[in-house]
Structures are given as C-alpha cells and as structure tokens.
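All remarks here apply to the structure that follows.
Excluded from the complex is one protein chain; the other protein chains are retained at their positions.
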Amino acid sequence: MRINCPFCGEREIGEFSYLGDAAPRRPAYAAEGPELAPEAEEAFFDFVYLRDNPAGEMREHWYHGGGCRAWLVVTRNTLTHEIRTTEPAPGAGASERAA
Amino acid sequence: MADIAHSPAALKRAEAEAAAKPRARGASQARRLAGGGLIDRQKPLSFTFDGKRMSGFAGDTLASALLASGVGLVARSFKYHRPRGVLTAGPEEPNALVELRTGARLEPNSKATTVELFDGLVAKSQNRWPSLRHDVGAVNGALSPLFVVGFYYKTFMWPPKAWEKLYEPAIRRAAGLGSASGVPDPDHYEKAWAHCDLLVVGSGPAGLSAALAAGRAGARVILCENDFMLGGRLLSDAFEIDGRSGAEWAQGAIDELAGMPNVRIMPRTTVFGGYDGGTYGAVERVGDHLPQPSEHQPRQRLWRIVAKRTVDASGAIERPLVFPGNDRPGVMMAGAVRTYLNRFAASPGRRVAVFTNNDDGWRTAQAVLAAGGEIAAVIDPRGVPEAFRMAAAGWRVIEGEVVGTKGTLDALTSVEVADARGGVVTVPCDVLAMSGGWNPAVGLSSFHRGRPVWKDEIAAFVPGKCPTGLTVAGAAKGDLSLGACLQEGFSAGAKAAVEAGLSGSPGEPAQAADEPVAVRALWEVKAPGKAGQKAGQKAFVDFQHDVTADDVRLAQREGFESVEHLKRYTTLGMATDQGKTSNVNGLAILAEAKGEKIPETGTTIYRPPQVPVAIAALAGPNRDEHFHATRLPPSHHWAAKRGAVFVDVGLWKRAQWYPLAHEKDWLESVNREVLAVRNGVGFCDVSTLGKIDVRGRDAGAFLDRVYINTFSSLAVGKARYGVMLREDGFVMDDGTTSRLAEDHYFVTTTTAKAGPVMQHLEFCRQALWPELDVQLASATDQWAQFSVAGLKTRDLLQNLVDPAEDLSNEGFPFMAAREVKLRGGMRARLFRISFSGELAFEIAVPARFGGSLAENLMQAGAAFGVTPYGTEALGTMRIEKGHAAGAELNGWTTAGDLGFGKMMSKKKDFIGRVMAGREELQRPDRPAVVGVKPLNPADRLRGGAHVLPRNAKLGPDTDQGFLTSVCFSPVLGRWIALALVARGRERHGEVVRIYDPLRNGDFEAELCNPVFYDPEGARQRG
Amino acid sequence: MNYSVFSLAKHALSKHQRWPRAWRNASPKKHYDVVVIGGGGHGLATAFHLARDFGVRNVAVLEKGWIGGGNAGRNTTIIRSNYGLPGNIGFYELSMKLWERQEQDLNYNTMVSQRGIINLYHSDGQRDAYARRGNAMRINGIDAELLDQNQLRKMLPFLNYAHARFPVMGGLLQSRAGTARHDAVVWGYARAADRLGVDIIQNCEVTGFVRENGRVTGVETTRGEIGAEKVGMAVAGHSSHVARMAGLKLPIESHVLQAFVSEAIKPLLPGVLTFGAGHFYVSQSDKGGLVFGGDIDGYNSYAQRGNMPVMEDVCEGGMALMPMIGRVRLLRQWGGVMDMSMDGSPIIDRTPVGNLYINAGWCYGGFKATPASGLCFAHLLAKDESHPEASLFRLDRFRRGALIDEKGVGAQPNLH
Partner (left out) sequence: MAEFAWDAAPPLGGVFVAGRSGAAAGSPGVRLEERRGLSLVQVMAHRGKWPAVEAAAESLFKAKPPARPAALFADRATLVWSGPGQFLILGAGDGFADPLAPYAQAFREAASLSDQSDGRALIRVSGRHARDTLAKVSSLDLHPAVFPVGAAAATSVDHTNVGLWRAPDAADGAPVFDLLVFRSFAPSLWERLAASGAEYGVDSAAGDFSEAA
C-alpha cells in the first residue's frame, strides 16, 4: 500500500503508522470539580471503544512518523485498500494557517 | 541488463562456429540432436544426478540435460511413490523435483525444468528409499485401495494417545518431499527498490512488444523475465515474425531495448506478487546459475517494484490430458516436447505419438519431423483439423483417445488407443506428447481477488477484474495466437506510456500470422466399452499429489462439492507446482460430477507467490546480528573500553555492569556498584531515556492536558515528575519534565516509550488540539545525559562545574533544573533529580562529548572513588527506593494502583481522566504496588512469582498478584521485590505465600512499604 | 455409519462407491429453535453441543459460503492454553481438555497433535513476564515449564544462538499444546452435528434480522426468511457487519492476519515455536509444509489478503531465529479477516437485542477456542446464562473497565 502524504508525496506504507477510525471525536465535558457528569463517561466510552468498522470507505488516522511526522486523515476502502483522499490533520502544517 | 552471453543470437553464433569446428559434443549425451538449439556447444558442463556423472551445455536446464543424457526416471510422487519423468519445461513442473546442491546450500524440491545448468551441479532424487529405482515407499501404491482420498480422517483414532506416538510420526516421515539442509544458509541476500512507468512481466512476443512500444515512447520500463533467456515461446516454436525467425526477431527486440537508457531488462527475475498501490514483488536470481554466488554479490535479490502501470504478459500453461496411465515417464506436454527439441536440441525420444484435443498439439508433430524424429501417430478425438489436412498427409492419425500406457520403470513403450468405433489399438512409441489446451496464467491478474472468467472459444479461464493499473496481454489474456500476442502486447505498452504521460511514438507493431488454435474440451478420457475394461490404470489430475479423477468424484460423493472443499479434502493443487497443471482439470471433472457448468463451479482462489520464493530472499540482509539496527548511547565506546557487559534494551545496547577482574559473578559487581553509590558517588549513562523539546506559547497548557498533574504552574528552572495516561484511563508512561524557559519544557520519557509518547504528543497537538501553539522536537540523541548519584555527588560536580556555579542546597535545591558552565568551556544542563534515592543530579552535555563527560567525571571524582554503574545497579537502587518503572507500568495499572492517585488533578481535562473513573478502575481491591521481604532472608525472590494468601489452596481464586521487580539489596543484605498485590496498600506487614512452581520457589514473605530505603527521602534532599 | 479402519476396508471392496455424504445438503426449514449464523468452527461446534449436550436439535447453521471458508479454514492451527489472565486461563484450558478427546467425541480424526509450544524469551524482563504467565497456569493446574538456554539447546539445537541480534535465553513450554487439522475440525463438527439432526445450510447469507417489538424472531437470508426462537451469531471477522443489521455497534475492528506455508519438506520442526524478539511463529504441518505467521497487517481491512511489508517482516523474524530455513521456499501467502476486539479477548454474551446472542472478538486466537466456544455458546443459548468458564467474556466489560488485556496495550486493536 502507498499513501500520498500531502506534504511529502507518495510513500510506501512502512513509513506510516495506523491509529484507526477518524470519525469518533474526543468529547468535551465540564472538567471542573471532582464529580463528572455520567454523560461524560458514556460519551468517552463511545469515543474510546465503539467502532462502526465499515466494510467500504472509511476516514482514518495515519501518522507519517517515518517521514514528516504529520498526522493525516486518509479516506480508504477497507474492501479494496484503494485510497481516495489524504488530508492533513487539522493541526498539521498549522504554521501556514492563520494563528 | 540482458545477459547477452545467453541471448538467442549469441548462441546461434556460437553454434555456427561449433558447426565449423569438429563437434564438441558431450559423449554421454545420447539424445542430444546433432544441430540446432539455443545451447552453447562450445561450453560443455558436467554435473551429477544421484551420483552419476553426466554432461550438458551452457544454456541447458537440468531437465534438458537429463533428457539429452537419456534419463527417463527422475523422481517419485508424493503419496504413491510412483515413478515419474519430466512432464513440462517450466515452473509448472509437478514431477521432476530434485534436491539441488549439497551441504548448507542444499535446496529441496528444486524443479529440474527451471534449474539453469552449471558446471559441477549436483542433484539428487528425493522422497525415495533406498533408491530411485528401488523405492519401498512404492508399496503405498499397492495399498492405494485403502489410502483413498481423505482416508486419514476416517481412522488412526484409537487408541487416543497413539496419534502422536505412532501414526503421526509415520505419516510425517512419509510426507514431505526433499529435506532441508538443517544448517544456516551461508549465502547473502539483498533487497532493493525500483520505480517505473511500466512494468512488463514476461518477455515473450507480447511482453517484448509491450516493452518496445512503451520504451520507444520514452517511458521508464522494467522488463522482468523468469527465464535466464528472453523470448518466451519464441525460443520453443518455429515462428516467423516480420519475415525473420521468431528467435531472431526476439534478439532484435532485445538489442533495441538494451539500447534504450529508459529500459531495464531483468532476466532470471520472477515477479511473484502484485500488492496494493502498484507495488510488485520480484526475485532476481543473481547467483543461482553459479556454483556459488560471486564475492560481494547476493545469491538472490528481492525487488520491490513500484509501477504506475503493469502489463502482465506471463503467457499460458499447457494442460495435461486425464487418461489412464497418463503419469508414466515418457508422457510429456506437447509444448514441452517442442521446447526440448527446438530450444535445447534434446530429444525426449525418437518415436513420438501425439495426443491432443487442440490444434497446437499438431505443431508438435511437425516439430518432431523437423527434428528428424518419427511420428508414431497423432491421436485427436476431433480427427484431422482443417488447418493440418496438408501437413498430416501420410501421418498415422487416429480419431480417438488414449486409454492406457505401457512401459518400463523409466520409459514408455506403447500407448493403448481407443478409436471412434470403440476398438483399441496399441501404438508403439517412446514419447507421448499430450495437449489438453492452454490455460492463461491468471495468477498475477487474480491476486487482488478478481475471479477469472470462463472463455468457451479456448475452453479456459481468462483474467477477470484485474488489479488497478494492471492490464494483461497475449496468451495470459487468452489471445493464444502469435499475431494477436504481438498486436495486444504492443497496444498495451503504447497505452501504458500514454497513461504515464509520455507522448513519444511507439513505432510500429511487429507482424506475424495467427496460427490455428482451435480446441474441443476434453476433461477426462472415459474409455468406451471394451477399452473401459482394458484400462484400469489410474488417471492422474494432480501428478505431484497423486490425485486421480476417481478421487475427485469420491470427494464429490462425500459432499465436498465446493471447489474449495475439493481442494482441501484431496489436496488437489496444493503441491509445489501450485496446481498449475491440475487445477482446471480438477474443477472441470468436479463440475461434470455435479452436473454443473464449469464457470458455476468456478476456480479456487489464486494467491501469491506466483512461483515459490526462498524465505531468505524475503528476509534479505535483515538476519543474524543485522536483524534490527543497533543504537549506541554516547558513552558506548568508553564503556566498551572499560570492559562493560552490555544488555539489549529495545534497540539500545546499554552497559549492564562493569565487572572487575577479581569479581566472580554479576551480583558481586552490581553490589559493589550500588554500595559505591550509596556510600560515595557513581554515575550512569541514562541518555537512552526519551527526551522531547516541547516549545511554543501554549506548551504549558498542552502538557496540562497530557499529564494527570499540572505543568503550567511549574516555575522556570524547576523539574516535576509527571504521569501520562492512555485515553482508556490506564498509565501510559512517566518521567520528569523541566521548564527551561517560559515557552520551553524538556520532557523525558522511559526508554521503551520514547517513540510511542512522541507519536501520542504529535497526535494530541495535530489532531486533538490544533488551536494550541506547540512545537515538538525529539532531543533523545542530542544529549549525553548521565545520572551522578551518591553522598559525594556535590563534591564531584563542584570540581567539574565552573567555580561561579552554586550547587549548594540553596543555590541548587532538589528538583531544580538549569544550564551551567563546566570547566574547559563546556555548556551543560543540570537537573537535580534522583532515581536512586541519593543526593543526585543528572548532567547533560552535547552527545559528541559523551565520552569526555565519562572521562571527566572519573577525573573529577577520582578523590571520592567515583564508580561507573550500569543498568542493574540502577534498577536495584530504584527498587530499594520503591520507584515504579517498566515492570509496574505494564499497561494494566492505573495511577491509583501505582500510588499516584492523589496526583490526578480534578480541576482540568486530561487524557484518560474520564475513563479512569470507571467502576472497575476504582475498585478498592485493585492491585497496588507493595514491597516484599522473604521471612527467611536466605530465600531468593524471582520476577513473575505469584503472591497467594498464606497457606492457601491452589486455585483460580487464590491468586492475588505477582512480583514485578526483584533485586538483591546490598544495603539490606537480602532479596527484595516490588509486587502488584490486591489491596496491597492496606496489607503492609501481612505474611503471604510466594509461589513460583516454574522455578521450585514456595516460601513465605512479608508485604511491606515499597520504599525500602530512606523512606523519609532525607538523602535525596540533603 | 462410524468411521474406522474397518469401514475403510469394507468400502475398499465396493471401490469406495458407497460412502455417504459427510453431512446432508440441507435446505432451510421455516423455523428453528436456534439459528446459528456462521458455519465456521465456532458456529458448527455450537450446533453440535446444542444438539448433544442440551437436547436442542432443531438447529440450523447458516453459512454464506462453504463451511470453513472463513478463518477456520485459513488459520495456523495452533492450540494451546498458556494464557495468563483470569477469564482466559480457565476457558482455554476447558478447550484444551475438549481437544484431547475430540476424535472420540466426533468420530473424526482431526489430527489433534500435542507436540508442544515454546514461547522464546530474549531478556530478563520477558523471562519474568513468561514466568508470571506460567505460574498462573500452574496455579490453575495447567502444565507449564520454564526452559533455560541449556534445556532449549537440547530441544531446539537449530536456533540461532551464535549470531542472534537478541539473545535466545530460554522459553516457556506447554507440552500439551500443539496443532490440529483445521479443515478436519470443521468437517468433523459438521458431520457430528448433522448426525444429531442439525441442518447445515451453505450458500445462505444472513442479510437482516426479523424483529417483533424489539426482539429478534428470525433472520432474512439469501435463501429466504428463516424463523427462530433464538439467534446466535458466530461470524468472526464480520461481527460488526452482522451486528449492525440489528442496530448494534461493537468494540471490534476487522483486521487482516496473514499466514504463509512453505513447500513440503521432510520433518524439520518438533512442535510450535514463537519468536519473542520479532513477529514470527511456526509449526510444520503433517503434510510437511512450514506453516508460519506473524503480526497482523495493522489497519482495518476486509480484503482477506495481505501486503508485502508483513511478509518480509515475518521472514526476517524467521531468518533471525532459524537461518536454516533460508533455502526453503515459501509456497503460498494468504490472509483472513478477524474481529480484533478492544482488549484482545473474546465476547460470548447476550446482546441488548432480545433473542440475539453474540460470539465474537476472537482476534487471532479463536481456533484453539473452537470446542470451548461451541460448548459455552451452546450453554448460553440453551440456558440463557453464561457457562462458568466464559463468565467474564461479557459485552459490558469495556463499559465497566473489567478488561481482559493480555498484552496490556489498551483500546487499540491493531496493537493486540
């Protein structure tokens, strides 16, 4: 498999490491105080453990650790391994975005 | 580049010269034709088979040399040990397998048909005892009525224990073919990468045409050819292209390609698999045609070829016919007979009968005549095809089928033929050339799980949906005739060039006639009437695994009706030839038994490698000491000079201890090092700890979110211990972090987690909190960082630092961190942190000065008996001190378990906080870190021993924990340990049972405070 | 009719023309007491135990393709009970005990071969971790031995002691571990279940669930609707896919694990070996092929095929450990799609959906579990309560934090 890093160009998969589904978002919660709202625990359980695990296209996190150290969001088909898009994670290349 | 020495033209030249000179012909090569062939008669080679000396010529394969030498019997089959001869002339060979070479270079199961002959080659027949001619294993043949397919699933069940003891060992000995050497492979292997616009697989007419078209257009082309000679079937067949002989045209094409800088020709290179993203695996056999690889060269080289486009021109494989007695030596593929005659000038026999269901077989009859042989008969159920009316005039043609064979152990004497009217005639002959039609080589095109589709015109499967970027051309696509191959290959190559964005002209395709290719499927000969009784020999489908047509039907009757079940139940197609000659016949017979159409039955899945590949080639240079890279810390050479003993920690080699001449064992050295530190001063290279520069305006806020405790409040010039969780609430890593400036933190991680933590922090920075201004850089290799510890530490450092530096408790209090000047004009970072529990500093200088730092610490501490110590002493002191480390941070422990519960901030969000709140992570009976002291100080504790309640009965519920870290404490004069024990914190003072049956340990010990040494921590603050 | 050497002889006389089918070619009935989705080892074993041990015989096993076409038919056949955590230890030992009598239970030679497994260690830390595991086994009455290098050299003289990048120091041995003939296990359970009246229905893919007020009352399939009192899913690798049809989201990802086999050679390796300093484990099949594998490819996939880096990684491990296999040729490479659960351990439990039961999350270790998984899932389906040995394989353990994480790597499936 080869991934087209938006910063480096196409590279072989050995340069990348995989994290998984990019869909789950880390929940925000009221962090003040000892007692957390039970919803927070539910939301985090979902975020940490539950996966759609689609057979088909999936947006996923890859890390170009063997290259430019950018985190990427790759849209890849889990049935064919075909990659449709690769985008930088929101904070990758932040120096070029407005402060 | 193409090995010109072995190009057809070169050999033609050599041959002309040879013809001029008196014949240099190997005496024993009785079956070598007087002229012709693409062998180099100037280069005779000698080899041995089963100890018998024989000879051949450069350009021979082992198989062609054996045939030229008149050897008929070359092997025994897998199950029934039936005598077998050479069947094919390529990698599809199921029969002619030998043990090649000897000693450490022994290669079992080598296909004589692909082994390039070299001088001094040694080959041995295999899977027979005591000898090839007299093989007791042949009794299996007699027992075949019992040894039917699947018989072992039905028996060998009693008595239950007898399987391992009796039956299995016998079966295992009988199974297998050749033997492995049993000793390390002495050769070297390499890996390499290549990139191209177009990869062409195969150098037959289709492949050469594709390469020419793309190469002329300016594309970067790689042409891989499995064989040592390029040309494919053009080397075997009497074709005419552009008015020249096929072989001459091929030579012209090769010369033109060799002249193109943008084309790379790779003979002896097999493309074995196609993977995602246009990456192909290929093996180049660099030294297999030599007695041993030449110096500084590998035996084989694994290529990872990245291709924008690929043309698969890997040709077609001829199908055997399934009839009684079809496995006898002397029965060969018709196409192979042409190869041996035309390419190798080796005659499998004088009197040749041809049994074919398609036009191509008839061309073998023509080839036999051309080579001066004699046609015993051409047997074709279709009668004489239109295209051969003229040619066949005067030949004995039988409209019928072969229903039996007769002969000796190593030769065919006659075949039984049932004619259309059911009569049976005996046709004397010493070779039967059979052709059941041609199967396109659908391997490469199917490896991405696209299923081949049935094509009736050629009665074969052709490629279905191909992998992205791959197109198939020529016989591999089912276009069997030469003209079509040239045309197809050419346009595929031209198209690839355009798709790669090249605009050069591909020139003109070569022209040739399309030879007749008509075929009428014949999956199995069922001898009619009288012939039926006469026959009674086995009709083989899979020659190597001895799977017969009857076996296929039996499996079907028993319900193994899916083609995949058939394969697994009969092992059809699972031999070293990967079913290249058997798969399609097998499934066709199954389809008939089920009353299905062949496409309904379908094929089994095609998998890489296309041909078997040596495991060493796939490993390349990454073996032995070079399996993984080695990392050396800055003091390595210095430590080596002092005779340190090294230990592998991840990829690092670290000094484990520094033995002195008189010390009798490691423990004595380690004890000395520990006491030297506790009573004086010592130092240890801790540069392997991960070091990360965390910078930026929001560095503090960032660290607050990744650590359970707070860092934004840390004063500049101070260090603080921190713990990180995974998002699931368990501890990920720990370490001290210093604030060197408002916007500059210096984070340290454990040696093992340096990489993962860096990746994690980058994720937090880039994916979770892009709004923060944080920059990260790894500084692990930048600094030579040593821990200096012991009562006399301050005195030692005072000597080393610039006099202006104040290291007093006030000037440099516990947990202070700042830059200092050293004597000799060196800049350094000094951190007052202690892992050992003693007064200690960590001092860091640029890594290039690591050796000097060691020297200078020795010099500065000489007066105080400074002692370098290794990882063992380091570990001992941290255990005495009760610090949790790797063994306690095992991925199962929470901050609470490790005693850091109170550090968890309740005022902020941080990674892992929420999941750490789950009920099971809060249970009071969770394990906690405790100290362990044997009641009897003589008892030795060992890591991994378990903790049970005193005099508990063994059983699932009695297990309460285990020892994580163990050492002999020289200060306490006994073995001590840290352990994770249920409710540990409440149980200090309790006596428990230490249970270590694996090492016969079973005694009592007391749980205690994990901080064995200086619990008040006075010394490190002193 | 029973299989035996006598029946073989008898049939030889009739030229083997009269062997009955190993299992009937059943077509779906309208309704069953229990429908098991998935004709792999687990599904078939479940049906067998339902019929034999719990008297539930009106059972169908629905298989979308051919039975054993999933992971049961493509695994490296290692069976062992050398686990180290509560929940796993007892369960896998139950399985091992069932393996030890499987031929007799099924009247089918599944070639259970207890040639032993050795997990090699290469550092003191690794040794202690294996000691922890081995001691836990012994506490639970399971055989385990810790070998030092001398013992190892006697048993495995061919390992690379002289030029090892990471020293081969010793190993954890379980003598009762070994291998079994994977396809035969499938066929054996199928035949035994079939003889007890179970319908084995191939080419029958479940495409949805029939539900009445929240509870499952049947399944929709490519061969029509089939009613059921209870439905159990055992669709390894496709659990998320099937569960989604019932509106469930699981703590599971699907990953590819590759395996490799070499050309058949004469006996070379005694038992099963796992490399502790790289990704490589190996055994030799009765047919003579070296069967080996390593780490999973590491990214979600349903492709049932692997990529090159892992193949190279595995062969590097092989050559680092036993350079004598260098000239042996790799014959075939394949992959299987597995459920990788969030803690690397399985799930055998009810689901929030009435009448729907789940057997999933077996990762790369479920072949050895086949007999116990079948027994425990049957127990759950028949009695509506967990079998004692499977009582910790609960679906809600992730929510509660009662994880069974042998590797200690947390909620990242590709690291397990």
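Think of it as A, B and C in the order they're written, each chain with its own count starting at 1.
In this section, a residue touches a chain if its C-beta (ideal position, glycine included) is under 8 Å from a C-beta of that chain, and two chains touch if they have at least 3 such contacts.
The structure presented is a predicted model; accordingly, all values stated were derived computationally and were not measured.
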I'd like to know which visible chains would be in contact with the absent chain if the whole complex were considered. A, B
Could you tell which one of B:L618, B:L822 or B:A916 touches the chain left off the display? B:L822
Full-complex contact with the absent chain, from B:E248, B:D693 or B:E920: B:D693
Touch assignment to the omitted chain, from B:Q29, B:T737, B:S852 or B:Q1020, lands on B:S852
If the missing chain were put back, which residues of chain A would it touch? 7-9, 11-12, 14-15, 65-70, 88, 92-99
What is the set of chain B residues that contact the non-displayed chain in the whole complex? 190-195, 220, 295-297, 304, 306, 621-622, 626, 628-634, 637, 652, 693, 695-697, 743-744, 772-773, 775-784, 799-800, 822-827, 845-852, 855-856, 859-860
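Here, only the chains that are shown with their structure count from here on.
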Length of the line joining the C-alpha centres of chain A and chain B, rounded to whole Å: 30
How many angstrom between the C-alpha centroids of chain C and chain B? 23
Between the Cα centroids of chain A and chain C the separation in whole angstrom comes to 31
Per-residue multi-chain contacts in chain B, two or more chains: 275-276, 279, 304, 448, 727-728, 915, 918
Of all residues in chain C, the ones touching two or more other chains: 303, 307, 399, 411
Inside the complex, what are the residues of chain B that reach chain C? 78, 105-109, 145-146, 148, 151-157, 160, 163-164, 168-169, 171-173, 175-185, 187, 189, 191, 273, 275-276, 279, 281, 302, 304, 447-449, 550, 554, 557-562, 564-565, 568-569, 571, 574-576, 578, 605, 607-609, 612-616, 618-620, 622-628, 630, 647-648, 726-730, 886-887, 890-892, 915, 918-921, 942-946, 948, 954-956, 958-959, 962-964, 966, 995-999
Complex contact set, residues of chain A against chain B: 1-2, 10, 12-13, 17, 19, 26-29, 31-34, 36, 40-41, 44-45, 47-48, 61, 63, 65, 69-71, 80-83, 88-92, 94, 99
Along chain C, where are the residues that touch chain B in the complex? 3-5, 7-9, 12, 15-17, 19-25, 65-66, 68-69, 73, 86, 89-90, 100-101, 103-104, 107-115, 122-125, 127-136, 138-141, 144-146, 158, 160, 163-167, 181, 183-184, 187-188, 202, 262-268, 277-278, 284, 286-288, 303-305, 307-308, 311-312, 315-320, 323-334, 397, 399-403, 405, 407-411
